[in-house]
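Omission of a single protein chain aside, the complex is shown with its protein chains in their original locations.
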Amino acid sequence: MARAVSTRRMAVATIAAWIVALIIFFPILYTIITSLKSEPEAIQGFNLIPSFTLESYVTVQTQRDYFKPFMNSVVLSVGSTLLALLVAVPAAWSMAFSPTNRTKDILMWMLSTKMMPAVAVLVPIYLIFRDTGLLDTRLGLTIMLTLINLPIVVWMLYTYFREIPGEILEAARMDGATLWGEIVYVLAPMAVPGIASTMLLNIILAWNEAFWTIRLTTTNAAPLTAFIASFSSPQGLFWAKLSAASTLAIAPILIMGWFSQKQLVRGLTFGAVK
Amino acid sequence: MNVRTLLLGTCSAALLCGYANAETLTIATVNNGDMIRMQGLTEDFTTKNPDIQLEWVTLEENVLRERVTTDIATKGGQYDIMTIGTYEVPIWAKQGWLLPLDNLGADYDVDDLLPAIRSGLTGDDGKLYAAPFYGESSMVMYRKDLMEKAGLTMPDAPTWEFIADAARKMTNRDEGINGICLRGKAGWGENMAFLTATSNAFGARWFDENWKPQFDQPEWKNTLDFYIKLMNDAGPQGASSNGFNENLALFQQGKCGMWIDATVAASFVSNPAESTVADKVGYALAPDTGLGKRGNWLWAWNLAIPAGTQKAEAAEKFIAWATGKDYLKLVADKEGWANVPPGTRTSLYENAEYQKAAPFAKMTLDSINAADPKNPTVKPVPYVGVQFVAIPEFQGLGTTVGQLFSAALAGQMSVDDALAQAQQVSEREMTRAGYIK
Partner (left out) sequence: MATENTRGLARLMLAPSVALLLIWMIVPLAMTLWFSFQNYNLLNPANVSWTGLFNYKYFYTDPAFFQSIWNTLLIVGGVLVITVVGGIAIALLLDQPMWGQGIVRIMIISPFFVMPPVAALVWKNMIMHPGYGVLADINRALGFQPVDWFAQYPLFSIIIIVAWQWLPFATLILLTALQSLDGEQKEAAEMDGAGFVSRFVYLTLPHLARAITVVILIQTIFLLGVYAEILVTTNGGPGYASTNLAFLIYRTALLGYDVGGASAGGIIAVILANVVAIFLMRAVGKNLDR
């Protein structure tokens, strides 16, 4: 009896979940499908079965090389993430384990730095970048992306570290562990999942940042967001081509996300669990 | 050790020299078909000039405009060549941001450039500040078969009255035929390009001689009333989000009886590979109302050199190549005469092969010649520009006004409200910018 109910319940849940998932996934799916259509096919009306032509991908690649912006996206998102972690891990660590009265205030203040609308500071930043020679350099953009995402990184790490029980530290100290040993042998293993998912989230945010990555680059440092900007709204409707370019721009991060979703989820709680 | 250092030193010096010889030009351009074709053909240039390499920054129009404007105004020095419109050239030239192009070479033949286009790119000092890559005006494109079915004949130079009448007669919504497709999407380069040019034919103007906005005048009300009634009776569904691209697709699929837009569209609608109505398209001048001005605009995408560049010489070489006569020949050889960038050179329109390949050639030329940016309106104005006002404030103002008119077209605002608000924002902006004392 109980068995039968649960099978039926499972079937209902399965169907409902698949419907919801397909609706949510549909825009992406349809983009991929459209990218495999020919241009006239793409605007002919609803059609889920494309002619599987790779024509649009070929056109996109001949029109603009994919590899360089792709490499830039990788370098920028990974680079800025590592840099952000380098600065944020010690900060979050000290906030979590030696909190003072000010800790909360500092945290809120860090988050509030994200509230300045980017476009309002474009001219000041452009002038600074021009004077320091950072325009269109990977270094400049890496720094930029690091700074933009630093508050979120610090916060996420802080909330994760705070879940690590302090007693373990005490115990280790009793055993005569040095501070260094404390970090390497006791805390690091517990902190790794949180750091890993922070890293993943930050890579996603940096990959998808589409204001500064277009405004501060020309050729050398331009990532995939600029690649997309060279295909959006051309003269005429080229939806198959636009879909192919979109697919190319989101595919790497989508695949990374799919493979690492378990890792991502584990630390993506911002202290919300418990 | 010393020898090695020395060797290394010479090597790197040699390398440096090598790099110094091969100059890299960074070219910012818009992602329109003609520019993309040019990128595919640059091998011709680089084989002729092995010491010059090209780096392209291709962006969609609005992002491109933001990027190059920010860069040139802050002297960022990121580009050696910029693709800019007829709107920017006079404003930037006046600021001293562009280098004059006076070394285009002996065989460039500046006098071959179409006078209307050339005059818009020439500064007050008589020097050319940008070279046109392609130029356009606007004209009527119509379906000959539908016109015949409605029992009408399109004159070469129609009036708005005729167009409206024909549009209403051609409309057959059961069969999905809209008599007329016009731009409705908000933007200074979208609906306002069309409406500003049209308002000229209705005797309206943006500003009077003292820069006072004129939206409270009856001419603007006539223009907007006429446009919205016509679109309600004979326009497509959701016209307030249609720009050039959307209307192009509608026309190509046979859903429009007439379409008034850029002359470059002619080569798309008459191309059988893209258009289902390729063999049924006729062309006419943009309509007037008998007041002496036609609603046809003038636009060109041009190549210009920002004043900050260190590579002016190489940049000018490239511009001479890309906008020269030989380039037209090169495109014709590789991709056929119909794909040649139009609207820049008189010699192209005298070329028999081109006339044969492009049935719209004559009408394009007549349209371009009929536009007069220095004298665009019936009543006198203090500004230059047919479908825009060549002042720095126009982009922002034009877009805001475009939003209001788009809302009126969508039925979310009355014509009177839209005009009153347009008048209010224009007065505000012009007062602030110091035009109205």
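So that you can tell them apart, the chains are marked A and B in the order they are listed, and the count of residues begins at 1 in each.
Operating definition for what follows: a contact is a pair of C-beta atoms (placed from the backbone, for glycine too) under 8 Å apart; a residue touches a chain by one contact, two chains touch by 3 or more.
Note that the structure is predicted; figures quoted are calculated from it, not measured.
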(request) Using the definition of touch stated at the top, determine which of A:Leu111, A:Leu139, A:Ala171 or A:Val192 touches the missing chain. (result) A:Leu111
(message) From the list A:Thr53, A:Thr137 or A:Asn208, pick the residue that touches the absent chain.
(response) A:Asn208
(message) Please identify which residue in B:Gln53, B:Thr70, B:Thr159 or B:Gln355 touches the non-displayed chain.
(response) B:Thr70
(message) In the complete complex, the non-displayed chain touches which residues of chain B?
(response) 62, 66, 69-70, 73-74, 91, 95, 185-188, 236-238, 240-241, 246, 249-250, 392-393, 395-397, 399-400, 402-404, 406-407, 409-410, 412-413, 421, 424-425, 428, 432-433
(request) Name, in rising order, the residues on chain A that touch the hidden chain in the full complex. (result) 6, 9-10, 13-14, 16-18, 20-22, 24-28, 30-31, 34, 43, 45-46, 87-88, 90-91, 93-95, 97-98, 106, 108, 110-125, 127-128, 147, 150-152, 154, 179, 204, 207-208, 210-211, 224-225, 228-229, 232, 237, 239, 242-243, 246, 249-250, 253-254, 256-258, 261, 264-266, 268-274
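Throughout what follows, only the chains that are shown with their structure count from here on.
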(request) In the complex, go through chain B and note every residue touching chain A. (result) 26, 28, 31-33, 36, 39-40, 55-63, 66-67, 70, 74-79, 244-246, 248-249, 253, 264, 268, 274
(message) Please output the residues of chain A touching chain B within their complex, sorted ascending.
(response) 39-40, 43, 62-64, 122-123, 126-127, 130, 135-136, 214-215, 218-219, 222, 226, 229-237
